[in-house]
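One protein chain is absent from this view; the other protein chains keep their places.
Order of writing sets the labels: A and B. Residues in every chain begin at 1.
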Amino acid sequence: MSRPFLEAVALTCERDWRLLFEALDLRLMPGDMLQIVGPNGSGKTSLLRLLCGLMQPTAGEVRLQGEPLAAQRGELARNLLWIGHAAGIKGLLTPEENLAWLCALHQPAERQAIWQALAAVGLRGFEDVPSHRLSAGQQRRVALARLYLDAPPLWILDEPFTALDKQGVAQLEAHLAGHCERGGMVVLTTHHTLENKPSGYRELDLGQRAA
Amino acid sequence: MSSVFALLLARESRLLFRRPAELANPLVFFAIVIALFPLAVGPESQLLQTLSPGLVWVAALLAVLLSLDGLFRSDFEDGSLEQWVVSPQPLALLVLAKVLAHWLFTGLALVLLSPLLALMLGLPPRCLPVLLLSLLLGTPVLSLLGAVGAALTVGLKRGGLLLALLILPLYIPVLILGSGALQADLQGLPTAGHLLWLATLTALAVTLTPFAIAAGLKISVGE
């Protein structure tokens, strides 16, 4: 069996004297989509942040291509696209400026490509409106437009469907499934039941583990 | 790599310019604090002239410190810092660009405003070059050291007072050297020693503090 791209070994996370999860193992191969579910406060966001290397586990480790994450920071950074609950969108900047900077952090994007990505998430005509004038759903779309640019293979998304309308949810689901079919990987948290599941779809229920 | 530095500098400048009113706050604060001293110690010009090196420096130091409280706050709240940490760019470099942008629009502005306020306190015009030079060398150190504190306290609800508590003791060498240079100049003594030491501190701060700031931000983001 080939080596998993990203794996967690005996991961334990404790926050403020409360044990969120213990001895958690997971493996992610190209083409996989992992949906993390569980009640509020069960540690979904913490798990994602551990996988991104933003947080350090209490015990256990995260491995990238078989190597511990601490030794693979650069490699992870090149392969990872992380959209957190707060997605790094500045209200004072326009969607175009926001995207140009977020892309520049990884790989600079052409103006043309940014406009196309904004059009793909239904923000044509809003390219140069300050982001704080957009609605919550539109702001979320600005962040999600990064998924339509030259995106790295591993996407870790915290509640990507929040504030999106029905059509937006369906479109995003299809886009995520397509990414996995093309050999990408998605780890996401959401309470919503996915309609469009790729072949590599799995679910991890943190609530059930604790019980 | 250097292009990211330039891009961040441009982006930060743009952000600051879209809220121009906030740029004026440290300057107004600086002017008010300077105005408080004559009201407190009396308008006697000889006394004010003797005190002016210390007064200008203390007021500038406090203005820089207060302006730093919000340095990383909005980036922390809107998730920008997370994006910086997970990006392949060296965090210390990004941080340096951020602090440089902040210094250009607050530190440098304070330096430019200082001659006016110093003259109002009775500092003779011949001392202005040393005043400008000492502040020009000293305020970047204040910004960089303060950014370490801002990085460590960014995740806290009320970081302002704590930031002052953490950082003011570290400001003491800059204060001693900066106001010392000005005092020496006022008495007609040579100032090169003070200014060279101040320049050494600037060089040290530019090379070392970005790593401490980056470490602080990683800790605050990882909480």
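In the analysis below, contacts are C-beta pairs under 8 Å (C-beta built on N, C-alpha and C of every residue); 3 or more make two chains touch, one makes a residue touch a chain.
We adopt the following convention: contacts and distances are computed from a predicted model.
A chain of this complex does not appear here, and its UniProt-recorded name among "Heme exporter protein C", "Copper resistance protein B", "Beta-ketoacyl-[acyl-carrier-protein] synthase family protein" or "2Fe-2S ferredoxin" is "Heme exporter protein C". The chain that is not drawn here is touched, among residues B:P90, B:G122 or B:G222, by B:G222. The missing chain, though absent from the display, is touched by one residue of B:A59, B:L152 or B:L182; that residue is B:L152. Only one residue from B:L51, B:L177 or B:L195 touches the chain missing from this view: B:L177.
When the missing chain is restored to the complex, the residue among B:A35, B:L132, B:L166 or B:V206 that touches it is B:L166. With the whole complex as reference, residues 145, 148, 152-153, 155-156, 159, 162, 165-170, 172-173, 176-177, 180, 184, 197, 201, 208-209, 212, 215-216, 219-220, 222-223 of chain B touch the missing chain. Contacts to the hidden chain, counted on chain A, fall at residues 15-16, 19, 56.
The working rule: only the chains that are shown with their structure count from here on.
Centroids of chain A and chain B (each the mean of its C-alpha atoms) stand 37 Å apart. Chain A makes touch with chain B in their complex at residues 49, 52-56, 74, 76-78, 80, 82, 84-93, 97, 101-102, 104-106, 108, 130. On the side of chain B, the complex with chain A involves touching residues 3-4, 7-8, 11, 14-15, 18-19, 74, 77-80, 82-89, 221-223.
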